[in-house]
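Before I ask anything, let me first share the structure, which is written out below as structure tokens.
A single protein chain has been omitted; all remaining protein chains appear in their positions.
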Amino acid sequence: MPGNTFGKLFRVTTFGESHGKALGAIVDGFPSGIRIDEEFIQKEMDRRRPGSTKYGTMRNESDKVEILSGVKDGISLGTPIALIIHNENQKSGDYSDISTVFRPGHADYTYFMKYGIRDERGGGRSSGRETSMRVAAGALAKLFLKEKGIEFYSAVRSIKDIVAKGAFRRDAKSPFYFIDDDRDDEIRELIENTKAMKDSIGGTIECHVTGLPRGLGEPCFDKTESIISHAVMSIGAVKGISFGLGFESTRLFGSENNDQMDKSGFLSNNAGGILGGITTGEELYFTVAVKPTPSVSRSQKTIDEKGEERVIEIKGRHDPVILFRVLPVIEAMTAISIMNLYLENFH
Amino acid sequence: MPGNTFGKLFRVTTFGESHGKALGAIVDGFPSGIRIDEEFIQKEMDRRRPGSTKYGTMRNESDKVEILSGVKDGISLGTPIALIIHNENQKSGDYSDISTVFRPGHADYTYFMKYGIRDERGGGRSSGRETSMRVAAGALAKLFLKEKGIEFYSAVRSIKDIVAKGAFRRDAKSPFYFIDDDRDDEIRELIENTKAMKDSIGGTIECHVTGLPRGLGEPCFDKTESIISHAVMSIGAVKGISFGLGFESTRLFGSENNDQMDKSGFLSNNAGGILGGITTGEELYFTVAVKPTPSVSRSQKTIDEKGEERVIEIKGRHDPVILFRVLPVIEAMTAISIMNLYLENFH
Amino acid sequence: MPGNTFGKLFRVTTFGESHGKALGAIVDGFPSGIRIDEEFIQKEMDRRRPGSTKYGTMRNESDKVEILSGVKDGISLGTPIALIIHNENQKSGDYSDISTVFRPGHADYTYFMKYGIRDERGGGRSSGRETSMRVAAGALAKLFLKEKGIEFYSAVRSIKDIVAKGAFRRDAKSPFYFIDDDRDDEIRELIENTKAMKDSIGGTIECHVTGLPRGLGEPCFDKTESIISHAVMSIGAVKGISFGLGFESTRLFGSENNDQMDKSGFLSNNAGGILGGITTGEELYFTVAVKPTPSVSRSQKTIDEKGEERVIEIKGRHDPVILFRVLPVIEAMTAISIMNLYLENFH
Partner (left out) sequence: MPGNTFGKLFRVTTFGESHGKALGAIVDGFPSGIRIDEEFIQKEMDRRRPGSTKYGTMRNESDKVEILSGVKDGISLGTPIALIIHNENQKSGDYSDISTVFRPGHADYTYFMKYGIRDERGGGRSSGRETSMRVAAGALAKLFLKEKGIEFYSAVRSIKDIVAKGAFRRDAKSPFYFIDDDRDDEIRELIENTKAMKDSIGGTIECHVTGLPRGLGEPCFDKTESIISHAVMSIGAVKGISFGLGFESTRLFGSENNDQMDKSGFLSNNAGGILGGITTGEELYFTVAVKPTPSVSRSQKTIDEKGEERVIEIKGRHDPVILFRVLPVIEAMTAISIMNLYLENFH
């Protein structure tokens, strides 16, 4: 089964190589009669752009998204909504030096092994650029779900060894989307040092969904956490996910971990808003591990398409930390997941 | 979309409530001409039974699996293989005291909210007993994959705060399936104490898959880790999953985390055998968080179906730790996942 | 993709070989809280049994269906409903003479070519007996849809060259389910003659669905007629289907064929209740071609598994006309189709 479609009742199909003519998505299953706020979609796209973090300089790229179908006079028709961004700049020269070499930590090797051919320009289909269309599709889901009172928030729980101690806040003020607001100097220094070392770092992200109704999620194989895990683990840099207390719950006694209830509702939310795969109506939350970006300029050992040993130093301006750009992608994949679960129950 | 089917080319559909007449699975897509070793299937089933751990006493229950279709003279026909276990003992009296009360940490509350009706006997469909049929279906996948040289191993990395320090071993000798073999007394004591306190504990499990070919997994939404995460996170007690170094990779520099290569192959396997969602041919491994079982005999606050406050003390002999029984279920869901990816590539 | 599941929101998965231990179906997606009338299900099953037609003698077989899960105290739980019939009589001796010979017009040859193995006893999986579970699953769909005012009717439009001239009637009184009620003698004689010649005959069936809401069906690939055609054409003996005037519409001018409207609604229903794949709210109807049953006792040329030429005379009591038994199967597959479309719109 080709893997470029996600979802059942709300189906997102994407296409496009990093340096091809265009990238796009078809969103099928979006209800009719909904006002489509194109400005909001573009804003979401902008959150994912290189240099779009509060910290760092803006590059001169624009991923201007265009709607090709499914909307008339700003209102959804119920027919597929096609979204597209055209690549302004398709020069492939920048990648000629690595065109036959497999970059460590990238999908170059596996794509070549799987398909016998690959688009080496910017990673082709396996580029992080592919996720831009997920953000566009996720923005549509957010638009719809917002009307139902469902909203998505995320923040950085840790960057390398710097771990936030505070509770999750929807309005974290750090330019690094960090939960604690007094660690910015420490983080800035870490990033500068990493850059100087031509290296990269990762971290963890916490994502929260508020306003969920009770009863979403399908037992037994399509539990809420199964659908979200499927979605979020499909983001290139993500290596782990845990719901509620997650791995920490394994260190508690059952009596500590169980969320007891009284008339007012749940007395705690260690489960992260899900029981038996079905939403409890409490806030849904999970934590995601984002590996350090594999694009580092340091010398690394690798091989090329002919199997010859090579040493590679990846050139170009690479973000030492892509964590901040992954954040809107996680939200988008979560919104697409919830949209599917929502339509199953409240269609 | 009803959620009782997993997989696309190898499709497992299960049915059955804990205390209903029977539980069963239909396995569709199993290739024809394969010898079906029923003894092996039963052995796998036995690994999951209550008291089946090397430690602890055997209960007198038998989950004797029967094959109803798809096999003739011990050879698969290519048609659906139906597997069934009949419930010998359907008395529901044992659960009458909790029949209208929601057990904390269980799916009682959410099932009632979702469906407006629930089978309270033993948790009905949300019972861990449902996973028995996953093990049966997984055994079929294992049978097929073993012929292709693909095998599955798992062991306990941690029980509550006791964390194994050694590297994963396929032949761990601990009666607790623990990776380190000199911690048994410590673990035994922990379990005894937990039992005495009428409480429960959880832990983490590491699962390894060997012999995988390169090129399994479908970009972009159906990456290998997406499919496995979907499958494994659908097991009731599982709260987290991470691949390769997982959450630990977030504390490394990119240059440390990347798996470099030379002519002999990869120089490390921090990625856990997957790049860009596609298998590298290295060992695939991941770690799973299993929460402490919610069935504890201690007093807990809860409400009943009418919303009245209640205090519950769950009676009956409950395992203080279900970790060991989850282990074959994780393997089964992984085998079912890999079977799907395998058939896509080598059908 | 293994083909033993039909439907998306209402999913029917069947298993079982004709002479195996059992045949069964898992029905996933049936809403919770619905009263399950087991008597009705059995009645539907009885319509499909050999000799169950008003004409002909009852054989001594009983397909007693049992519900294994998904229902508690007669009310659906929202979990999968498993239905099973056990084969009382699995003796395979009757088929030994044809065990290596391919019966003309049957799936013996193609199954053997596809799978390299086949269950020759009674046609194994390709037997018409497989359709019994479709009828059971269809009965569940009918139960649900009846509450919504949607009902299914069918009758025989033609038997071999005998074609009914009258309009479809829901209450046709002919023992042959024939639309015209004054042709019974003619039909009886045809059947007797056919039997005497050791031959078989087919015919056409008209199926009508009443009470449908407007708006069912999904453009563009999952139009109402696409879903129903997919379902009905999967019945072994069916060779053609046409909606509304169908093939006859090709002989009309557009102005004759178009259904015009006024305030009172449509002025005709040549389209058969569908426009652009979406139900109009008018009666949905279609016609199905059922080929003469391939089991004839006359001598026929064929080959065996080794490719050797053989002459076969199929023994045993075979119905000279299975048309009447296909009728409830067509209704069942239509009900399953409509159930899927209904849940998409009114879930």
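Labels A, B and C are assigned to the chains in the order they are written; within every chain, residues are numbered from 1.
Simple rule for what comes next: contacts are C-beta pairs under 8 Å (C-beta built on N, C-alpha and C of every residue); 3 or more make two chains touch, one makes a residue touch a chain.
Treat the numbers as computed from the prediction; the structure is a model and nothing was measured.
Within the whole complex, the absent chain has one touching residue among C:48, C:121, C:183 or C:291, and that is C:291.
Although one chain is not drawn, the whole complex shows that of C:259, C:283 or C:305 it is C:259 that touches it.
Touching the missing chain, out of C:109, C:153 or C:168, is residue C:109.
Among A:29, A:292 or A:320, the one in contact with the hidden chain is A:29. Where chain C meets the omitted chain, the residues involved are 1-6, 8-9, 14, 102, 104-107, 109-111, 113-114, 125-126, 130, 158, 160-161, 194, 197, 199-204, 214-215, 217-223, 225-227, 229-231, 233-234, 236, 239-247, 249-255, 257-263, 267, 271-272, 274-281, 289-296, 298, 300-303, 307-309, 344-345. Touching residues on chain A toward the chain that is not drawn are 1-2, 4-5, 8-11, 13-17, 20-24, 26, 28-29, 32-33, 66-70, 72, 75, 77-82, 114-119, 124-125.
Just so it is clear, only the chains that are shown with their structure count from here on.
Chain centres here are Cα averages; for chain B and chain C they lie 39 Å apart. Multi-chain contact residues of chain C (touching two or more other chains) are listed as 1, 8, 79.
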